[in-house]
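What follows is one structure encoded as structure tokens, with my remarks underneath.
One protein chain omitted, others in place.
We just call them A and B in the order they show up, numbering each chain from 1.
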Amino acid sequence: MFEPAAIALIPLLPALAGALTLLLGPKILKQQSHWPLIIACVGSFLVSLLGIHALTSPTLEIRQIVYQGGTWFATLGSNPVSVGWDFRLDPISAMMVPMVLFLATVIAVFSIGYMKDDPAYPRYFGVFSIFVAAMTLLVLSDNIVLLYAGWEGVGVCSFLLIGFWFQKPSALKAARKAFMVTRIGDVGLLLGILLLWSGCGFTLQIPTLIEKAKLLSDEYLYLAGFLLFIGAMGKSAQFPLHIWLPDAMEGPTPVSALIHAATMVTAGVYLIARFLPLLTMSPDLLLLIAVIGGITAILAALIALTQNDLKRILAYSTMSQLGYMFMALGAGRSDISGHSLVTFAMVAAMFHLFTHAFFKALLFLSAGSVMHSMGHVIDLRRIGGLRTVLPFTHIAFLSGALALAGVLPFSGYWSKDEILVALDSASHGPNRDGVYKILTWLGLITAGLTAFYTFRAYFLAFWGEVKIPVEALSHGQHGHENDHGYASTHHEVNHDPYGSVSDPTKAHESPWIMTLPLLVLVPAALGIGALFGPTHRMMDFLGSAPGFHADHGDHSASKWVAMASQVFGLGGIAVAFLLYVAKPGMAVSIRKMAGSGYNLSLNRFYLDEILTILFVRPLQILGWLIQALDRELWDRLVDAVARIPAWLGDKFRPVQNGLVQFYALAMALGLTIFLVFLAFGDRLFR
Amino acid sequence: MIQIMDLPPGLTHYLVVGALLFVLGLVGFLARRNMILMFLNAELMIQGVALNFVAFARHRGNLEGQGFVLFLLAVAACEAAIALALILVLYRTQHSLDVSLWQNLREEGLEPILDEEPLPLSPLEEKSPSLTVAGPGPAQPEETSHV
Partner (left out) sequence: MELFAAGQPGLFRFEYFFALAIGALGIYLLLPSPRGKASVAGSIATLGSLGWLCFLGLAPGGFTIETGLFHLFAALALVGAVFLVTQTNPARAALSFVMVVICVGGLMLLLAAPFLMAANMIVYAGAIVVTFLFVLMLAQQDGPSDADNRSREPGLACFTGLALSASLLLLLQRDQDNADRGLGQMKALNAPVAELRLKQEQTLRREANGRPTAPADNTTFLGQTLYTTLLLPVELAGVLLLVATAGAILIAQRRPGTEVTP
């Protein structure tokens, strides 16, 4: 039988592996530092599979396995805070945990090859393990403060991994930016937690919170939910807290694959999905969530149209897909007469999360493979025609691209379709239906844009004439410490910035340790959607989670959406083919026509700059002022106080003038005074 | 029975004299710069103390005070010997008996204290007798009178 305490193993094993790697890695394990992680991830994965098996057993009344492992800390008093090691395995977390662990294992294997010969090899795997531990903790925790602990943990590990090559100033800046921006979200989340805690009778267990919070007033609920959503916005890079995600690509590509595609950024979606039964009581909040998701989706897609850095394109695509997920969650209205869309929306969002994790990880890993072969050049203008040079990577990338574009019968189609159906169903409700309608069309347009930019990247990189940048030839296949990261346009000074050499014989495919994970992920990325979607397995499984009801309702009114998304998707691919394979000149002319629009997109709508001026500059000035005050006023004051003993000493030093008679005089005077006080003291002080 | 020291001059008188001698010795010790004179002033202080002891011995009717004065004499003799030896050593270095020349124990970085006020010019010493210049005397005018 499945012992509930085994749930605690799932985060524990990677945590132990992380501690082991960090402690023993630098001296003992060195280039073998990946073993603790791999073993722990495989172990936790097996435990989670066992857990799913136990969940689906018919003897279970409620579909959950709860394990309470003791108290971490607790306070006494009238408003107690009690945080225990409470874990809950229910369908939602049971879907996420194996996904996280499977992808972690695959990406770890990939990293063995990618990070080979890096001097900080043990540190990479150590932090990686801790990240996996924190992520699983986040997903499995039943106590909201424990969830917050996992939330913070993944934030810290993300920071450490983005800034992994900390010798590069750009990486440092990116890491700091990521941490700062997600911090804003974290503060919101904490405030939301506090509001819920104080409003729901000072409990911290999530199911109890959800139940009791339904009794709160509308404004309270809106505020608490909004604050929770701010946390989700920060972590999942929604507008306007999205600015950190593209810069996070400074980290190693496997890190981007795991953290910024599949797991950490989905934590926000998970949070909102879990609290959806509560948030659905506030339709305004749901609308807000959906709208922000929609803005993010279209914004990211527009920016991704013109980017030249492959990893950046993938980052914006992640952002866009996360926007989709939030749009889906926002469609979880329960005020439609007849039925509630909560479960359907939740399942749609989580299903898309699931499929997206696989194909986005696949895309990032293949981008990593490309980078590895091309000497860490990722500029699409400098590479081309890699179909023949990197066959396995090509297959991988194509699979991922097809899945992302939502082409039948690959996985992206099924999950995206569910989302659009949910949105359309929500638009049949009493109020705000117009907004949901607009969002549905927004989703469709974004789907088309997604297909376009994905295949633009594909065609630019893998079709056309073969272009190999010079870095690929001189460095070969091994990792280079000083060259890691985004290194193309700013690299050479005296060469033509788009310098390439058309010699295909020198660059070659990545080693098998890197291509094997790619090939493992290909069928997953392609087939997962079909496996779980139309077969209703996902709905059955997730819908049976406590708090939700499986919804096999009739959504045939939204059938047209499926067709439309297919049309948009294929259309996008066709346009991309046209512009980048058939008639290359057209792209240039369109760019000229678009003009300022193109620039706007290329410069990310200047959002970074705007936010810098609005927020960062005033803080910098404040910091400078405070530092100046500190330096001029307080430091001087403290120094002056510090100089007092020396000054006093200087005043007294001339007493020691070396003259014997002076000393004798001092002695005699002292003696006299002493005598006077001794003899006449009683009289003097009467 | 009449106390011996109740008759004038009483004990207190002798003690006062002893105290004044002591104080004068102290003043001299602190003020004079000649090492020999400093030491003599110290001896003056000891004289005052000795007087005190003898006065108390007389007052109390036993001779222990006087015995102590003898020891005081012995100690003063030893002190004189050692002090003179030290003074000699110091003199050999500086060729002066001025104690203010020895300021080596002062704080580092301080300037030595030197005499600033010039001494008033002492009246010229009387000329020590000197011989007349040797050699033939000055030409004398012939004596006019032979009477």
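Methods note: contacts are C-beta pairs under 8 Å (C-beta built on N, C-alpha and C of every residue); 3 or more make two chains touch, one makes a residue touch a chain.
Please read all numbers here as calculations on a predicted model, not as lab measurements.
Although one chain is omitted from the display, it touches the following shown chains in the full assembly: A, B.
When the missing chain is restored to the complex, the residue among A:202, A:512, A:560 or A:680 that touches it is A:680. Seen across the whole complex, the unshown chain contacts subunit B at 1-4, 7-17, 19-21, 23-28, 30-34, 36-37, 39-41, 43-44, 47, 50-51, 54-55, 57-58, 60-64, 66-71, 73-82, 84-89, 91-100, 115, 117-120.
Interface residues of subunit A facing the missing partner chain: 659, 661-662, 665, 668-669, 671-673, 675-676, 679-680, 682-683.
One rule holds for everything that comes next: only the chains that are shown with their structure count from here on.
Subunit A and subunit B have centres, each the mean of its CA atoms, that are 96 Å apart.
On the subunit B side of its complex with subunit A, the touching residues are 26, 29-31, 33, 38, 99-100, 102-107, 109-110, 112-113. By the touch criterion given at the top, residues 653-654, 656-661, 664-665, 668 of subunit A touch subunit B in their complex.
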